[in-house]
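One protein chain is absent from this view; the other protein chains keep their places.
Order of writing sets the chain letters: A, B and C. Residues in each chain are counted from 1.
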Amino acid sequence: MDSQAIATQPVEDHAEHAHHPPYLRHHFANLEQQKETSTFGMWLFLLTEIMFFGGLFCAYLIYRNWYYPAFVAGSHQLSILLGAINTAVLICSSFTMAMGVHAAEMRWRKPLIGWLLATIALGCVFLGIKAVEYNEKWEKHHVPGLNFSVDSFVHQDPHYPEDKPLPLDMAEKTQVYFSLYFAMTGMHALHMVIGVSLLIILVVRAWQGAYTQGHMTTVENFGLYWHFVDIVWIFLFPLLYLISRHQ
Amino acid sequence: MHFISPVLWQFLVNWLTHFALFPPEASSIAPHADALYFFLVAISLVGLVLVLALVAGFSFLYRKERNPEATQIEGSTLLEATWTIIPLALFMVAFVWGALLYFRIYNPPTNAMNIYVVGKQWMWKAEHPGGQHEINSLHIPLGRPVQLTMISQDVFHSFSIPAFRVKREVIPGRYTTVWFEATQEGTYHLFCTQYCGTLHSQMIGTITVMKPADYEAWTEGSTSGMSLAQNGERLYASLGCNACHSGSATARGPNLAEVYMTKVQMSNGSYSTVDDAFLRDSILNPTMHQMAGYAPIMPTYQGQISEEGLIDLVEYIKKLNSNYRIQQTLNTTQVQSSVQSPAPSTQGRAQQAAQTAPGMVKP
Amino acid sequence: MSQLTEKEILDTEPTHHSEHIVSPRVYGIIFATLLVLTGTTVGASYVDLYAFNVVVALAIACLKAVLVILFFMHVKYSSRLTKLTVAAGFFTFFVLITMALTDYISRAWGMW
Partner (left out) sequence: MSTIVSLPDQTTATLPKRSYLNDGYGLKSWLLTGDHKRIAILYLISITFFFFIGGFFAGMVRLELLTPPTDLMAADTYNKMFTMHGIVMVFLFLVPSVPATIGNFVLPIMVGAKDLAFPKINLLSWYLYVVGGVMTLAALILGGVDTGWTFTTPLSTHYLNTHVVTAGLAVFVAGFSSIFTGLNFIVTVHRMRAPGMTWFRLPLFVWSHYAASVLMVLGTPVLAITLVLVVLERVIGIGVFDPAKGGDPLLFQHLFWFYSHPAVYIMILPGMGVISEVISTFSRKRVFGYTAVAFSSVAIAVFAFFVWAHHMFIMGISNYSALVFSLLTMLVAVPSAIKIFNWSFTLYKGSITFETPMLYAFGFMGLFTIGGLTGVFLGSMGMDIHLTETYFIVAHFHFVMVGGMLMAFLSGVHFWWPKMTGRMYPEGLSKLAALVTFIGFNLTFFPQFILGYLGMPRRYAAYPPEFQVLNVLSTAGATVLGVGYLLPMLYLTWSLKYGKIAGPNPWQATGLEWQIQSPPITSNFEETPVIDYEAYDYEWLANKTRHEVQTVG
């Protein structure tokens, strides 16, 4: 039994202990343990993020079945072009982030900074487009609670001649659609803002050469976060913009 | 008894006169609920006594003074299986029994008389079909199943009668129902048990169970003159419902006579039963209750009719068994509307119209 | 996390997992695939497939998510613990949805 006992914490190597690298924290035996630990921790954090967005997706699913025409009409008010561009932008940013992680793994300092800066730029483009969309919603009175009117749903909208106006009771329910739209994209945008802020810190640290001397777990873990935010959008895009388009 | 302080003495007297372990068993459901309760108490006692006996017995037998040497035991699959399976079996009995009771409490018999209840911060309003209104009290006849159709105007409330062992959440925007059959004359507590704001503890009332004859007398004595259905008929006319739901072959809306509790086909092909909730929702959210074969032209009445008004309408449609009076009304209205403004849209105006033309609804 | 995972973790706990560096070529291929899939899903949304529009859109989204998870997030090259963690997250999300839907779907069935 003893010989088969599996340890997750290796027996301390005293020779190595004497000159361990500065980024090895005292309570880890070696770098490998430290890296696996922090990656696992990051995954657990993403687990909580799944459940965080999960509540919203659950609400979306239920209300879409209840108020199907309102959700169709609501989604027709979104710009599929902007949504598609934003999806592409986010996928690009995921790619640049992945390349950044690769650069860090290869210990290339300048490419790392370059890829991170590209990711920041793409993140900002995404947020900018999102701001344009939000602004449009405000102007069209589609912000529930603050600035909402059912006008564009009870009258024939000249921009969407194929849409029949909704009866008033169903038009009122578009508020639920837009509430969820703002809650979901808002939470997602908040994650993007946090991501971009963290990226700026990463760039500064990368500039100082922190990730190119063999310790790049931070970059890798941030990459996980960034890709997760991308995945959320990959689901938000079809759910909010696309699935009612054909009607 | 001068050596006992008067306060304490009062307390003791209170104890002796008011001590009870159970509320009165005043409904047909109560004995069933109590039976399950006694069963659960019994298995709890057995379980508790067993655990206490084990703990106390082992503590006595194997205390250090008696048993200085501990004997290491890994476990026993047989024993562990025993205390997995036996509790599981008991819990399953509790589940099945509880489920049966649940469906007994929440499935009203078909012959139940219906009373409507509206909950709002912080009062209960009961409306009898005969038009009797009560605040924070409810009079019901002995030995007759009574079904309550309840709705809240604002927040969650909960309608609870401990003596009947029934309780149901009263929620905004949706009818919920509960039923009971009183078996004992008397006055019982009515509580709101869902926390509903500042005066939650004042949202209480009394349930008065009366002999059928007394109940008849009470109904006679406290009627407001108009039954709910009559109120509903007025509202029906003043909101202009009869313009489309006239029952004629060419009408734009479905015929409502005897529609209650029938199965109707919806525009998406599914079938729905026309119950109270369906009627109410159809008035407020007609688009979601689109019947097959009709155009989606009905406007919503959301925000135009109070919950009481909706109850009147629902009660009217429930009792509607011919379209004769509707058509009569329609003719009168057409004459009237040439003089007066066309179909008023709010309840206030509706009542006004009803006052100005009292003969309108009378054939 | 499900009960099953526990036992499996016991013998899958990695003490030494070799560093796997994904090549930029793989990233490039995945990137291109994702863009193509995005185009496909936008295109498919304009075609009337009746109930299948939702299915197609969500299937493509799931495919994209799986690609991102497996390659960009390196799960394909990670330990089984990581894979189980991801699975546990989606499993719990699935529980939330299905158990909530037991109520919402059967509410329409009426009083019993």
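Worth a mention:
In this section, contacts are C-beta pairs under 8 Å (C-beta built on N, C-alpha and C of every residue); 3 or more make two chains touch, one makes a residue touch a chain.
Because the structure is predicted, anything quoted here is derived from the model rather than measured.
The hidden chain, counted over the whole complex, makes contact with A, B, C.
Among the residues A:Phe126, A:Phe182, A:Tyr211 or A:Phe235, only A:Phe182 touches the chain that is left out of the figure.
Interface note: of B:His133, B:Lys167 or B:Lys319, the residue touching the hidden chain in the full complex is B:Lys167.
Listed by residue number, the positions of chain A touching the unshown chain are 2, 5-12, 25-27, 29, 33, 36-38, 40-41, 44-45, 47-56, 58-59, 62-63, 66-67, 70, 144-146, 172-173, 175-176, 178-180, 182-183, 187. Residue positions on chain B in contact with the hidden chain: 11, 14-15, 18-23, 32-33, 36-37, 40, 43-44, 47-48, 51-52, 54-55, 58-59, 62-64, 67-76, 79-80, 83-84, 87-88, 91-92, 94-95, 97-106, 121, 154-156, 158, 160, 162-163, 165-169, 171-174, 176, 189, 191-202, 204, in rising order. Taking the complete complex into account, residues 1-3, 6, 9-10, 13, 81, 88-89, 92, 95-96, 99-100, 102-107, 109, 111-112 of chain C touch the chain not shown.
Here is the rule we use: only the chains that are shown with their structure count from here on.
The interface with the greater count of contacting C-beta pairs, when A-C is set against A-B, is A-C. Here the CA centre of chain A is 46 Å from the CA centre of chain B.
Centroids built from CA atoms put chain C at 15 Å from chain A.
Annotation for chain B: no residues touch 2 or more other chains. Considering their complex, residues 6-8, 10, 32, 36, 39-40, 43-44, 46-47, 50-51, 54-55, 57-58, 61-62, 65, 80, 84, 87-88, 91-92, 94-95, 97-99, 102, 105-106, 220, 223-224, 227-228, 230-231, 234-235, 237-239, 241-247 of chain A touch chain C.
Interface residues of chain A, counted against chain B in their complex, comprise 66-67, 69, 166-170, 172. Chain contact summary for the complex, chain C toward chain A: residues 10-11, 13-17, 19, 21-24, 27-28, 30-31, 34-35, 38, 41-42, 45-49, 53-54, 57-58, 60-61, 64-65, 68-69, 71-74, 78-79, 81-82, 85-86, 88-90, 92-93, 96-97, 100-101, 104.
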